[in-house]
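Can you read through this structure? Questions will come right after.
Every protein chain of the complex appears in place save one, which is left out.
Labels run A and B following the written order; every chain starts at residue 1.
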Amino acid sequence: MATKRSRDDHLVLWDRFRYARQRLTAVAPSVTKSQVAYLLISPFFVLFGLFLLFPVVYTVYLSFFEYQGIGQGNLFYVDFGLFHITFPQIAELQFVGLGNYTRMLGDSLFWQSMYNTTYILVIQVPIMIGLALALAIALNASFVRFKGAFRTAIALPVSANIVAYSTIFLILFNETGFINYLLSQVGIEPISWLRSEFWARKTIIGAVTWRWTGYNMIILLAGLQNIPQQLYEAAEIDGASRWEKFRYVTVPQLRPVLLFVVVLSTIGTFKLFAEPYVITDGGPTNATITIVQYIYEEAFVGSPNLGYASALTVIFVAIVSAISIAQIKLGGEE
Amino acid sequence: MREQRRKDAVWKFLTYSFILVMTLGMMVPLYWMIVAASLPQEEFIRFPPRLYPGTEFLNNLSVLHEETQFLISIWNSVFIAVVYTILSVLLCSMAGFAFAKYEFRFKEPIFYLILATLILPIQLLVIPLFLMMAQIGWTDTFRAIILPWLANPIGIFLMRQNMKSIPDALLESARMDGATEFQLFYRIALPAMRSSLAALAIILFLFQWDLFLYPLVILEDPGNYTIPVALSGLEESRRINFDQIMVASSLAIIPMAILFLFLQKQFVSGILAGSLKE
Partner (left out) sequence: MPRKNTMYGRRRVLIGGASAGTLALAGCIGTGDPEEDDDEGTGDDTDDDSNGEDVEMADQIDVWGWDVAARSLELTADAYMEEYDATVDVEEFGQDAMKEDLRSRLTAGSGAPDVAMLEMIDGPAEIDTGAVADLTDRIDDAGIEDDFVSGAWASLQEDGATYAIPWDIGPTAVYYRRDIYEDHGLDADAIETWDDFQEEGEKLPDDIAMFNIPVNDLDGVWRFQFRQLGNRPFTEDGEVNIHNDDSVMIAETIKQLYDSGIASDYDGWSTEWFNGYGEGEIASLPSAAWMEGTLRAELPDTAGNWGVYRIPAHEAGGPRASNWGGSSLMIPEQIEDGERERAWDYLTWSLATEEMQLLMYDEYGLFPALETTYDNDEVFDEELDFYDGQPARRLFADVAEEMPEYQFSIDTPYVSDAINNHLFRMLRDDEDPEEMVMEAAEEVAERTGRDLA
């Protein structure tokens, strides 16, 4: 222990501290431990309280109002003697109760964007995680050389600027783009990648998969490396095949990290925004407009429907939270 | 025995082929980005497409540097992302350790609350956050960009999942030896999680690196712009300046590549495995 090298007075202090801690542990061990836990997670709450609590509460609050334009004057003023806080009235709001929520029910574009997002998600996430897992396992194999170079090369797409890579995909998949050029070389008719609903969604799926597969591979690789080697050795002694080792050692051991990747990718694809915004602009005929793009447009394009955008956000967060929690439960969390 | 060797050889061949094909697929668009960066715009948009780099890279770069303070933007992005990553790695692994290895009241609801903040679309938080920052006079500062996202829910979640693989027996025996709870964290948990911490660092770095709308609204002086904010200025009213954006994006890959290489040696198995042997 480092304390052995400490100066005497420190040692004394340290001993007293340790004595106090041991007594506390003896009296109520669980309390101390949970206090430690609270201490460990407290920074999150401090930062959340300082920076995100207000935006979150404000969003929920706004979802019951119709935005009428920016506000004039102050909402409230608190005098603390030494200093005072003035809070400006942010907006002219008209209370509409659940109006924004009921409006959603009849909003065909909301449903369209939910459908698009789900469609992309259901195809994209399994493909990406399958590829990422296969790559992680391949690059974790002991016989593979130049691991570092391959890892870096496969993970690099994630560092491409979103606008730049979306633009690259836009040009690659244009009517007269590189992909159609390649197809024409092997005698295949050009495909309307960006003008057919079917192919436009596939293009978005391809772009997202390209960028994020390496990222997920890195996470899975780190997870694989936390699996104790002895488990594989023991399995080998039992004569387990490659598949059996995967099935009975890798999968159960990797489960928490795999679950993380599934939940994170689900949320990430649900929040898809930049790719359809740049590559297809939500088209053709709104076939690739995503829910977050829709929320963004309600808030930033045309007149600012901040109330409705907030209600959409609340419902969006509720739905995705429910799905994530279901994934975590189904993923076999104790 | 020979049968087994042949099987192994086939397996090796398949593994290598898979890795090579995937690597190639990942590199094609990146390669093309560099081709685009090295051509004048008219050349690049010609059909059939150009497949080899041209000679205009430096020229495009100098135009880029005239139009934006791009090197400064790279520095700003790196600075913000590095500071953010260092601080956030600590906070996230602390919280992750608590969730993985301790029991406490409201553990599950608190975790789901954190998860929900992960789902919040930043797009809608921008306006109230800007309002707050304007009230406390933090607009156009880096701390306004760094602080709100420090307790990153993705990071907390990742570390929670990874810390679960630390055997309880290991922690218990350390407790027997008189280690404090905090010593368990930084003496045992953190060193055991080297490759996960490397992955966490990449996740956090990238999170900051990609932020666009929020820094766009917070930052005012072009000398403070991050890379995505600086790049947004290259988008002309109706068309995009491909050549400059591609140059910028090619350059912007370098810091990420350095980060990957820097973290390479963390991706080695056996720390946790080794500690189990005793």
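The criterion applied here is as follows: a residue touches a chain if its C-beta (ideal position, glycine included) is under 8 Å from a C-beta of that chain, and two chains touch if they have at least 3 such contacts.
Treat the numbers as computed from the prediction; the structure is a model and nothing was measured.
Engineer: Which of the visible chains would the unseen chain be in contact with across the whole complex?
Structural biologist: Computed over the complete complex, the missing chain touches A, B.
Engineer: Thinking of the whole complex, not just what is shown, which of B:Met94, B:Ile127, B:Ile166 or B:Ile227 touches the missing chain?
Structural biologist: B:Ile127
Engineer: Based on the whole complex, identify which of A:Gln68, A:Thr102 or A:Ser184 touches the chain you can't see.
Structural biologist: Going through A:Gln68, A:Thr102 or A:Ser184 one by one, A:Gln68 is the residue touching the chain not shown.
Engineer: Touching residues of subunit B against the unshown chain: what are they?
Structural biologist: 42, 44-47, 126-128, 130-131, 134, 139, 213, 216-217, 220, 222, 229, 232-239
Engineer: What is the set of subunit A residues that contact the non-displayed chain in the whole complex?
Structural biologist: Its contact residues with the unshown chain are 68-71, 88, 90-92, 106-109, 171, 174-176, 195, 281, 283-286, 297, 300-304, 306.
The working rule: only the chains that are shown with their structure count from here on.
Engineer: Okay, in this complex, where on subunit B does subunit A touch?
Structural biologist: Residues 11-12, 15-16, 18-19, 22-23, 25-27, 29-30, 32-33, 36, 45, 47-49, 91, 94-95, 97-99, 102-105, 107, 110, 112, 114-121, 123-125, 127-129, 131-132, 135, 147-148, 150-151, 154, 156-158, 161-162, 164-165, 178-182, 185, 192-193, 195-196, 198-199, 202-203, 206, 209-210, 212, 227-228, 231-232, 235, 240, 242, 245-246, 248-249, 252-253, 255-257, 260-261, 264, 267-270, 272-273, 276-277 of subunit B touch subunit A in their complex.
Engineer: Within the complex, which stretch of subunit A touches subunit B?
Structural biologist: 1, 18, 21, 30, 32-34, 36-38, 40-41, 43-44, 47-48, 50-52, 54-56, 58-59, 87-88, 90, 131, 134-135, 138-141, 143-144, 147-148, 150-165, 167-169, 171-172, 176-178, 181, 210, 213-215, 218-219, 221-230, 242, 253, 256-257, 259-260, 263-264, 267, 270-271, 273-274, 292, 295-296, 299-300, 306, 309-310, 313, 316-317, 320-321, 324-325
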